[in-house]
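A single protein chain has been omitted from the complex, and every remaining protein chain is retained in its original position.
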Amino acid sequence: MQIEPRENISPWRVVLAPVTAIGVAFFLCSFLIAWTGESILEAYGFLFKGAFGSRFALSETLNRATPLIFTGLAAAVAFRAKFWNIGAEGQLYFGALAATLVGTGAINLPPILMVPFLFVAGAFAGGLALLGPVFLKTVLKVDEVVTTLLLNFVILLFINYLLEGPLRDPMSMGWPQAASVIDAGVLPALMERTRLHIGFLVAIGAAIFVWALMRFTIWGYEIRAVGANATGARFAGISINKTVFLVAMLSGGLAGMAGITETAGTKGYLTLDLSPGFGYSGIAVAMLANLNPLGVVISAIFLAGIYVGADSMSRAVNIPTYIADVLVALSVLSVLVSLMFVQFKVRWR
Amino acid sequence: MANLKISNVTKRFGSLVANDDVSLEVSEGEVVALLGENGAGKTTLMNILFGHYVADEGTIEIDGVTLPPGSTDAAIKAGVGMVHQHFTLADNMSVLENIMLGTQSLWSLKSTVGKARQKMEDLASEYNLHVNPDAGIADLSVGERQRVEILKVLYRGAKILILDEPTAVLTPAETDQLLANLKNMVASGMSIIFISHKLHEVLAISDRVTVLRHGAMVGEIATRDADKAILAEMMVGRKVTRPKAQILEAGESVLELENICVAKKDAKLLSDVSLTIRCNEIVAIAGVAGNGQRELAELLSGLRSWDSGEFRFEGSAVTHPSARKFLTLGFGRIPEDRHHTGTVGEMTVWENLLSEKLGQAPMWKYGKFIDFAASRKKAAELIEQFDIRCNSMETPARLLSGGNMQKLILARTLTASPRFILANQPVRGLDEGAIAFVHEQLLEARKNGVGILLISEDLDEIFSIADRVAVIYHGRISPLLDVRKTNIRQIGAMMGGDMKAVA
Partner (left out) sequence: MDWLELFLSAGFWAATLRIAAPLIFGTIGELICERAGVLNLGIEGIMTMGAMAGWMWVFQGGSLWGAVMFAAFVGALFGLLHAIFVVHLGLSQHVSGIGITLLASSLSYFLFRMILPDSTTPPKIEAFKPIDIPGLSDIPFFGEAFFSHTPMTYLALAIIPVAIYILYRTPIGLATRMAGENPVALEAQGINVLAVRTGAVMVGSALMAVGGAYLTISAFDAFFFGMINGRGWICIALVIFASWKPGRALLGALLFAGLDAFQVRAQQLAGGDIPYQFFLMLPYLLSIAAMVVIAKRMRYPQALLQPFRRGDRI
């Protein structure tokens, strides 16, 4: 087997490859469904209906996609620079913590200012959560994969402590949860009688912002150069450390905003089960999108659809909801392989 | 009967035909030189013979038995040994470990270090290739590493020895030693395939010369019937004359280094380096690889600071170096490694062309935004002016050939109108046409008043375009000599550490 780079990359292959790969993932997953004894087509039917089949289903999917767009962007930006931030989960909670600290009464602003203020605070807190790892990475050359990963556990324990101690809402009747975000800070709803809020639009705005930043600006150029070839970038006069720091703040900030959409939007207050692993799923979102910021929006909606759809599917037929995670993991891996075949061809002999 | 028979080998890399229907025979006890320019396909052919690559067409036979394609193991067992141009050794392991690798069955649970050590020492004394078996590779000189490579091959009992540009990294004296050793091995019945583009070596060692050009075999000649002119004609095929430097009066000094020292932990990488480079001149630094050239190049690229000494550019002291700062000051840099340092392979040709002028007009607007129209226009001009061959300016730089990549780097460097250029091995690995182009551009810059520092291991290059030359050895730099008042023999002796030869 011989793998050779393609000299011309055809555009239809770029589009078709991930679509085929997702098809493969669904195909592989259908073996698991067959094993449960349910009808494959029926199960996927429930999945699709549960995700996109009604106004409510769609609103739930988009609602679920909102934090995923943010964490997906966080991973996409960081991975583009080969800065392996796997700590979006912890950064999300730091953002949520910021929402609790400043958004539950400490600061009172009219809604038109309060909502943007919360997003800024969340971004700031998310960046703060990455300061340690990025400092260790740039100054001491400590691998960021492990530091960001382990900080997730530390941050979660810290939040746990706060929720059982100083930040526990006295009105919560003993539940470890913080006070609710004040009305001025609550993200206005987008559709009546659904949970969908303007956080979704902010997320799309963020995706467009990141896309433009990467494509049109000097910072994007530097990030792409550092990620593709750090030695070459350094030779051309780009400061690696400065770029990595910028990437980290951007990435952490985006993940922190996901904490805002959950505390000030969907949930209303900080709890320990605020995020069912949005930070980790964000990595899958970014990988499915091949790190393209606009692609992140699509893949986040796709992933959210799978999660939301799988919930309603497992209520209708007897299939564990973990099928969603399996489907996502298989999609990630098969898209990964398919994208390789966009760039390379295999010759057998 | 032929010992080795390569028949009709064709090998393609994408659209590039690296070997086109090449055939070659080598008999026992024979030294065949494989001559050709860089990029002619010599190494590719040998990599096919050795099993690194699989040929698209053609076969290889040894003693009448066809070798299975793409198996280094089979090639080694059939008696083929290869000393690669880029040594295949692990820096963090000992000499003995590097040699023992692959000599036993992988599933054996016994360690046979003692026996291996004995065998290695026997071979070392038999062929006069002494090296400490317990030394780490990282601590060896380039010459010693080559000895380890040859020992590796002998240890495996090779009958056919392939040497890929073995003298490129050696001093003239080490080269003589190597050639003597090779004669020894031939006398004991080995066959040798000697890859080179240096005519005098080929004439000195071989029995027969096979010439490759653009992947195809252009001819074969018995060495006794050949001379330099015939071989050069066969090798290049067209009339390419490397440009010669006109005599110019050097101007004011551009760059002055005074007693510059660079140390890492206890090791002195550069000690008391003093150099002056003036306008309108090319100063060459000769030396065997690994004597401080990398540190000197990093220093002059703005990538490394120094511990003591004075660094002056156009008369004023430079402090707190950075690549960005040096570029702004008026430094141009041509790095040693085009692929990994000089370009960002995943980015397009036009993006690479604007990398050293970040934020500056005309390719950028408002200091922070790419001006696509202006960038593409400028890129198109440069591609035209420097004859960079690429499908389009949207092609990723990694797909360019070595020569075109170097043209891209030259275009980026020269368009910034630098007043000093560091050219680190600017023609390594290029074919004659590209070499002539690069030299022309450097000489043109020299004529326009630029001061150039050329770091090179190739003495022919130095003697054809440099004005003054110094030798770097163990991080020290000899006084500068006028190229017209010295000769290759003297510089060669200095490269081997004989600094007394300066006188």
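Here are a few things to note about the model shown:
Think of it as A and B in the order they're written, each chain with its own count starting at 1.
To be clear about the criterion, a residue touches a chain if its C-beta (ideal position, glycine included) is under 8 Å from a C-beta of that chain, and two chains touch if they have at least 3 such contacts.
In this text, all values refer to a predicted model and were calculated from it rather than measured experimentally.
In the full assembly, the chain not pictured is in contact with A, B, by the touch criterion defined above.
Of the options B:V54, B:L179 or B:A289, the residue whose C-beta touches the omitted chain is B:V54. The chain omitted from view is touched by exactly one of A:L47, A:I323 or A:V342, namely A:I323. Note that of A:L41, A:I208 or A:M340, the residue touching the chain absent from this view is A:M340. Residue in contact with the omitted chain (choice from A:V14, A:L113, A:L131 or A:V154): A:V154.
Residue positions on chain B in contact with the hidden chain: 13, 44, 47, 50-54, 70-77, 82, 84, 86, 88-93, 97-98, 100-111, 152, 156, in rising order.
Mapped onto chain A, contacts with the missing chain fall at residues 1-3, 32, 35-36, 79, 84, 86, 136, 140-143, 145-147, 149-154, 157-158, 160-161, 164-165, 280, 283-284, 287, 318, 320, 322-323, 325-326, 328-330, 332-333, 336-337, 340.
Please note the rule applied: only the chains that are shown with their structure count from here on.
Across the complex, chain A meets chain B through its residues 2, 4-5, 7-8, 216-219, 221-222, 224-225, 228-229, 231-239, 349. Listed in rising order, the residues of chain B touching chain A in the complex are 13-15, 54, 301-303, 322-324, 326-327, 333, 335, 340-347, 351, 355-356, 358-359, 364, 367-370, 391, 399.
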